[in-house]
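Excluded from the complex is one protein chain; the other protein chains are retained at their positions.
Order as written gives the chain letters A and B; numbering starts at 1 within each chain.
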Amino acid sequence: MPLVRIDLRRGKSPAYRNAICDGVYRALRETFNVPESDRFEIVSEHEPDNFVHPQNYLGIAYSDDLVIIQITVSDTRSREQKQALFARIAGLLTENPGLRKADVFINLIECKTENWSFGDGIAQYVATAS
Amino acid sequence: MPLVRIDLRRGKSPAYRNAICDGVYRALRETFNVPESDRFEIVSEHEPDNFVHPQNYLGIAYSDDLVIIQITVSDTRSREQKQALFARIAGLLTENPGLRKADVFINLIECKTENWSFGDGIAQYVATAS
Partner (left out) sequence: MPLVRIDLRRGKSPAYRNAICDGVYRALRETFNVPESDRFEIVSEHEPDNFVHPQNYLGIAYSDDLVIIQITVSDTRSREQKQALFARIAGLLTENPGLRKADVFINLIECKTENWSFGDGIAQYVATAS
């Protein structure tokens, strides 16, 4: 059920962007118990002047490769799971496409499980009485 | 007050995209009691490699026409209203532009009523003492 929005500067190859999508999905599978095939990811590429970030924040030095990952998920995960997710995404993206860990920005938006419809006009995560 | 983000693959006509916007707005009017003219909808079109989705999830088979609709709304609606919204959006988009029901993905982000400013620098939904 996560809906993943990935924003970065324009100029990376399809393989590079695909590796980011793969890593985020795999990390969600491993740390958030996301089911197989529950993978919805939207990538937006930006010109530099439309993608504003600091050079440094909290001692973290960003490069032009910064990736901002915003994930909407159900509000069912613990703080420990969130920390595991952050670490796993950063670890996997370091491996492929080879990002610096500093360049992985992640934010989670939480919603109720009843707030999802995966198609057919139905709220699939709401238990039905029938 | 809903802020609607609609994401889909590039290649559809303005009329097609407009029909999606119309259907979502009409469904919000009918099921969420959204006032007339409360219509703010942002459409983003994507290349295939930037719009990642599974072939199947929860028994739902997606096509390349998948539309992902993410709506930020005040946290004042019941579960039943949400279910009615999902069904109505899917129903209307089936009529026009003729989407398959499976291809209508919807997610709701909820916020407090005080979190909106519709212009003029004012939080219009906060009751004023003056």
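Definition applied: contacts are C-beta pairs under 8 Å (C-beta built on N, C-alpha and C of every residue); 3 or more make two chains touch, one makes a residue touch a chain.
Bear in mind the structure is a predicted one, so any value in this text is a computation, not a measurement.
Only one residue in the set B:T31, B:N50 or B:T72 touches the chain that does not appear here, and it is B:T72. Residue-level contact of chain A with the missing chain is found at 7, 44, 46, 49-58, 60, 62, 68, 70, 79, 82-83, 86-91, 101-110.
Although one chain is not displayed, chain B still touches it through residues 3, 14, 17-18, 21, 35, 37-45, 72, 109, 111-112, 114-124, 126.
Note that only the chains that are shown with their structure count from here on.
Separating the CA-averaged centres of chain A and chain B is a span of 21 Å.
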